[in-house]
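Quick one: the structure is below, questions incoming.
Note that this complex is displayed minus one protein chain, with the remaining chains in position.
So that you can tell them apart, the chains are marked A, B and C in the order they are listed, and the count of residues begins at 1 in each.
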Amino acid sequence: MKKDIKVNVEHITRVEGHGNIVIDIKNGRIKELRLEIVESPRFYEAFIRGRRYDEVQHIMSRICGICAVSHTSASLKAVESAMGIQITKQSALLRKLAFHGEVIQSHILHLYFLVIPDFFNVGSIVPLASSRPDVVRRGLRLKKLANEICSIVAGRHIHPISLFPGGVTHLPKVSELKALKKRLEDSFEDLDATLELFRSFRVPQFSKKREFISMKEDGEYAFYSGDIYSSRKYSRKPKDYKKVIKESIVPYSTAKHAAAKKGPYMVGALARVNNNFKQLSKRARDAAKGLGITTYPYNPFMNNAAQLAEVYHCVEDAIKIIDRLISEGLRKEELKKPKKHGTGVGIVEAPRGILFHEYAIDKNGIVTEANCIIPTAQNLGIIEDDMRNFIPSILHKTREDITRDVESLVRAYDPCISCSTHIMDVRFED
Amino acid sequence: MTKNMPKPKVAFFSFTCCEGCQLQVLSCEDELVDILNLIEIVNFREAIDEKRDDYDIAFIEGSVSRQHEIEEVKKIREKANVVVALGACSSTGGLNCLKNKFPMEEVKKVVYGEKSKYYKYFDTIPARPLDAVIPVDYYLHGCPITKSEFLNVLKALLTGKRPDMPNYPVCVDCKMTGNICVFEKGKTCMGPVTRAGCDAICVTYGAVCWGCRGTVDNPNTESHEETLRIYGLTADDLVRSFDLYGGWNKYGGSK
Amino acid sequence: MESPYLLRQARIERITRLTEKERLFRLVFEDDKTLGHVPGQFIMLSIFGAGEAPISVSSPPDTRNEFEICVRVVGSLTNVLHTLLKGSTVGIRGPYGKGFPVKEIENKDILLIAGGIGLVPMRSLIKTILLKRGAYGRITLLYGVKSPEDILFKDELDEWSKVPDFDLRITVDKPHPLWKGHTGVVTRYLPELKIDAERTAAVIVGPPVMYKYVIMGLGEKRIAGHEIFLSLERRMKCGIGKCGHCQINSVYICQEGPVFRLSDIRRLREAI
Partner (left out) sequence: MDYRFLPKKGLSLFVDGLLKDFKVYGPVKMDGFPVYEEVSSAKELLLMHSPSHITPKKYLFPQRETLLRFKTGEKPQVEHAADADNQVLFGIHPCDIHAIRLLDRVFAYGTPDVNYLRRREKTIIIGTECLPDKFCFCRSVNTMTAANDFDLFIHDIGAGFLVKIGTEKGKELLFRHVKTRKATIKEISKLVEFHKKKESMFTASINAEPSTLPLIYSGSYDSPVWEEIGKICYGCGSCNLVCPTCYCFDVRDDISLNMKDGERYRVWDGCLLEDFAKVAGGHNFRKTRGERLRHRFNRKFQFQVDKFGGLFCVGCGRCSRACLVNINIVEITNKLIEERETGKKE
């Protein structure tokens, strides 16, 4: 089929941040294809220099509203590693609990607010509020639960307050934890309904082999701690992240592209689920299987299924953490003090994938250098790759349908553009 | 029995920021359905596909930090009857203004590397609050905004009331909440000069007030600097504290 | 015990647009009881959702269940009030405070000085006096406004000016192309007034800045402090002497005022 099509989606909707899709097809061949990141650069790595170590998490959290807990956590881990701070078990548990809150919140937001409208063939959840109020209310209930987890532990989800270098500054009340546990247990009903709903959706068939990079840890499904791990079966310590990932700038994007040795790779829920499937909770594994994650899927559209499986996992694990906190008893603990200074790397699995923060801190506790690599920036290369490979299979469709399908593809990655505009250590494609 | 009014059309726009304030709007889980009954959202890129230009009320999030953003916000101002600045970035410039104290070439180089100087694409202008570019009717302060303030402003606009904006410091919220003042614990705080309305949530959750809501109309900053000095802040610390969210006024900005 | 914050409901029966910013509202209680006020007293007016505010009663005492208020748009409640249509219901509590000494000033010449919406409570007094015209001496009304468009109750002023022995002088702050009358602040016209200080009572209502100068002017006219009455405005939130906003030293305006005798508050710092 030889046709000419120009797609130009300015400010793609239902994603975080500003991006454009530009596709130019001449004679059935792709002449031009770009995912333009037009979000204004904000230069966090530049202006964090000169700030004190105990303000860093507060500032770096503001890289992104939707994955604020992740940025805060990666930032804290980097600072704590640079300064030799070892937090207590209780603090780590509380941080993990808040982290689960964020993952659930982010995935539910993506699935219910950004993705579902595509399957119902509407432009947003607004029309669904009247046609399918049950669906909308369920999504809102789940999202609220996720927000509550973060509120109880950290004050709020967007820019958490109590996560601080050396530990946490606030303890939830036992009564709050008990009430939260009850709500988490009750949420399985809504999750099962969500699962049913997503099972009824037809997932576009598109598959291309790729490298998945995530964290991996012995003993648990890695979100908050672990090493860097690739589906090409190698693993690296966090501090060696630069040996795995190289960044480059492209002239149409304020977000840098990243690549591993073998080129573009994918991070995020699907990468994690594929790499760490066995460590998912029981219900999460069942959900994943129910949604068709039986083999090792390379279909990026399966990212949504992986997200839903992870929501199950986080809810189950959150319940476990709460049980532990209650049975071990909450104690007021002082924040642990810094012991040294130097450079430190912190990595976590943000909802959209592995996230790196690295700082150099001087003897006065002042940051002198910083570097962050954001999940969406890592996915940009593979998204463009996928677009290139996906388009030929839908070329027979109308321009509108092509546009919608390509948008859905981009959206499946749940790109978070607002935070992907700050990256360091650039290598130029000359 | 007020005059019958059609559903007001509301748009949300986002400029240089983390989009947390828009997300805070989406976090009104219990209220969202009611909100959709009261207003018609005609533009909200983060959540809906529709993009219309016939709005009455525009909520604008983010600082203005690129040349083309100036034109865009001006266009919005022309179309909207009411413009509300949504969050610290747009109300006071927010954290974004921290970059203003470094030269453009330097921040570009630090983030995008040596060769970035050949790429105009990364160029920005000093980040600034919305009212440095267009007149703003109402402000929702905070990084991020609070849900309750957003709902109050929305309700006020719908009833025809003038939205309240507290003009007293966070210490009031702190005392209402029943917090122990962090100065008692030997820490320091921006609360005494910062505009309240957040229920002192940062202090409640064990941190200090960072000053994200900007200052009250007549802050006693001299007194505050003196207090901070007495509590052991160095000259550098002082600069850092006042810079964090006060960068616009300090580095080049004025309204 | 009944809550002092509970309200009586009144229906807006008539709305008259007086200026760009001021409207006159005729209110009728749902029950058939009267408001029972004296000139100079105020009510707390409320619209649910918009709030509550002290507003002077602008009509003279009435045996019927009706009264009038005139309200300027300045903020929340007043904005919403101006969007209401005839037939809407508003809440009323009061009347509160002490009004003008209508009885005491009988048989005297009356000098009335009003600035801006100060004419609103003054109107209640004027109408009361005119109902018993014979009981009072000469009446002089000095009325200052910013510009001709701000003049309230134009028709009524016209009527009053035709009443025997009623000297009406309106002055606008700044010269105005369409204005042929007096210009400048009200105090400018005090010296030329013929006043028998012995038998004159003066009443002043206006914006805060006006009082000091008018009082000085009246002093020059040798009117005694105990013959000068003024109505003070303060922020008020409860109307019943609790909320503290209207307090001047030991005096609560909502209780002991808003109308005061000058000699009683001369030594009250911050009053004027």
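The criterion applied here is as follows: a contact is a pair of C-beta atoms (placed from the backbone, for glycine too) under 8 Å apart; a residue touches a chain by one contact, two chains touch by 3 or more.
As the structure is a prediction and not an experimental result, all values here were calculated from the model.
Shown chains touched by the undisplayed chain in the intact complex: B, C.
Although one chain is not drawn, its touching partners on subunit C can still be listed: residues 1-7, 9, 46, 48-52, 72, 74-75, 78, 89, 91, 207-209, 233-235, 237-238, 240-245, 247-250, 252, 255, 269-270. With the whole complex as reference, residues 1, 31, 34-35, 38, 151-152, 155, 158-159, 164, 167-169, 171-172, 175-176, 178, 180-181, 183-185, 192-193, 216-220, 223-224, 226-227 of subunit B touch the missing chain.
Keep this in mind: only the chains that are shown with their structure count from here on.
Taking the mean of all protein Cα atoms as the centre, the chain whose own Cα mean lies nearest is B. Taking the mean of the C-alpha atoms as each chain's centre, subunit B and subunit C sit 42 Å apart. Computed centre separation for the pair subunit A/subunit C is 65 angstrom, with centres defined by C-alpha atoms.
Within subunit B, not a single residue touches two or more of the remaining chains.
Shared interface positions of subunit A, defined as residues touching 2 or more other chains, are absent.
Against subunit C, in their complex, subunit B makes its touches with residues 1-3, 155-156, 159-162, 164. Residues 11, 13-18, 39-47, 49-52, 55, 58-59, 62-66, 68, 109, 113-114, 117, 123-126, 129, 133, 136-137, 140-141, 143-144, 147, 154-159, 161-162, 164, 168-170, 249, 251-254, 256, 418-419, 422-428 of subunit A touch subunit B in their complex.
On subunit C, the positions that touch subunit B within their shared complex are 49-51, 75-77, 79-80, 83-85, 87-89.
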